[in-house]
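What follows is an incomplete set of chains from the complex, kept in their original frame.
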Amino acid sequence: MYPFEDGQTFPKNHWYIAACSHEVGRALFERTILEERLVFYRKEDGTPVALDGICPHRNLPMVQGELEGDAVRCRYHGFRFDTDGRCTDIPSQPTVPSSFTTRAYPVLERWQWIWVWMGDPAKADPALLPDMAFCGLGAPGWRADSNGVMHLKARFSLLIDNLMDLSHIAFLHVQSIGKLERATVAAEMTEENGRVHVVRCTPNQPAEGFHRFLHPNCNGPVDLTMRSDFLGPGLINAGGPYSVMNGTGEPVGRLNFVHGFTPETLQTTHYFPAVARDFRLDDEGLSQALLGQERKVLAEDVPALEHVELSVQRLGNTRRELSVMADAGAMRVRRRLIEMMKAEAQ
Amino acid sequence: MYPFEDGQTFPKNHWYIAACSHEVGRALFERTILEERLVFYRKEDGTPVALDGICPHRNLPMVQGELEGDAVRCRYHGFRFDTDGRCTDIPSQPTVPSSFTTRAYPVLERWQWIWVWMGDPAKADPALLPDMAFCGLGAPGWRADSNGVMHLKARFSLLIDNLMDLSHIAFLHVQSIGKLERATVAAEMTEENGRVHVVRCTPNQPAEGFHRFLHPNCNGPVDLTMRSDFLGPGLINAGGPYSVMNGTGEPVGRLNFVHGFTPETLQTTHYFPAVARDFRLDDEGLSQALLGQERKVLAEDVPALEHVELSVQRLGNTRRELSVMADAGAMRVRRRLIEMMKAEAQ
């Protein structure tokens, strides 16, 4: 499927963000992830659980059932399943065959997100979680705020294209961010350990507007840096500007707009934006201002990506796609994703 | 198509309920049945007629036309068709070629329902009507009330699964019927003459609640019986409880919830519920109470089955389905339906 090869959809052997922590509790919660319906809840001790969202007996969604302690009971014929997917009660008969199970998915809770592993459970190693600390999530000396969850009616790869080429800021975000000439300077791409970084740096600029809002006591000049960091199929860091004060060479503060995202279906995406910074950590008003600014920017991205989705649904892979230098980062990520999917298909 | 084999949809050489009698009159009435659009009306003598709902000339729905005596005239170019499907007038030319016909479907009116035969008309034998008297419809000593027609956005086989395994009552209907422990006792399945019966009996129980509402003068104890009777691809009887008074052995009254149903499309169903009883025949208030109770129960079944339909649309036949002892009746019916479809395909 565009922009991948025919039959390729998404890599599965990765941790994806399933939900914000606050979304999952002692009430059953359903979400579709990578085309599969899952039901989520917390055990009495608070640990999150993810099971197949459809009862394997006669297909009623489990979300309509009820919790009984750590187990969940289907509302249709009353079958009860444990957190590991084992059926522990079939009311219409005295015993439960051991083959009677539903699928349980590995889950982890890190920072303010619940992560799920949709691929081979044997490979669900917590060490494979993408590097949240790189963005400042849960990292010492940083403050990070979640912007909740949004729904994007576009395939996840379009969001990756968007985030890995920030040259769109000067046009799509001319209302929310303004005419950033620097967005169009040439970018450098590097890759290491499966991460792809695109960095645009414009040194020795006067401090203006948003920079002075962030750092009122810094008069500049500043090195303006914009960066996109692909950290995994569902986590991209976009940020970095206003980071270094020229003259003294001392950093005055880093600001990241963090983009967690998870394919819902082939053509829709759950979007988990956040903001992280390493300065003015206790300033709650600044947090609210940055979250508001991020929502304003996303309110331009989301409808544009949904329009692009409709275009590519119609055009599919039949059309010659023209790419330019600024697409280098996105194209590199695309190739990496294709490699991941090929490896899984073997 | 789930739960049948690939390419199998519904058996055609059977009588299906097309409409309640009161729905069809001297105004044209359209209904889709087994994926075909039909137009219904009554002749001047009251006999019901069913014709192809789409004009064979240029495809306007016939329902937009007009009756002329016993014939119907299309609104597009004025072609007129007789009750046997013969075209009897083409206004733009003096004569009508004898090959110019539309399809007429065999119909019968029995009890308060109009039945239609969608398969080979040569096989449309009234003797093949399912045994309505078994449920108490139009049977001496019984009173039966129609609950009209409902629309179910689920394939008919899911309704059969539902009705042939009443162990779901204790869970899905916990609000409307309550915790019937007896619903989960083991059931006996029998089959004769193409009918499949599932019976659960719990003898010698105290008379309570609903039983005392039905039979105020019966103090029990009673034999509680729940039964599902598959009488044909579109008629299932579910009922039977509260039927025998212990001690004297005299029956105190039988009550049936009758479920007529007809595939509309591959994934939707027309649902014709009714209630029949052989006691308190003149008690109009009891009729209304029972019809209301049936609607309350169906208001739990319908959304659940529509959720299941969405699940199976997504999952198709790709998923391993787990079945248990209580599914024996439904599985037996499923096999019979598959045999019917195989026989028709030859």
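To keep things simple, chains are lettered A and B as they appear, and every chain counts its residues starting from 1.
Keep this in mind: contacts are C-beta pairs under 8 Å (C-beta built on N, C-alpha and C of every residue); 3 or more make two chains touch, one makes a residue touch a chain.
Small disclaimer: the values here were computed from a predicted structure and weren't measured.
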| request: Report the copy count for the entire assembly; 2 chains are displayed in place. | output: 3
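We take it that only the chains that are shown with their structure count from here on.
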| field | Whole-Å gap between the CA centroids of chain A and chain B | value | 49
| said: Per the contact definition, I'd like the list of chain A residues that touch chain B in the complex. | reply: 37, 54, 56-61, 64, 73-78, 90-93, 99-100
| query | Touching chain A in the complex: which residues of chain B? | reply | 161, 165, 167-168, 170-172, 184, 186, 304, 307-308, 311-312, 314-315, 319-326
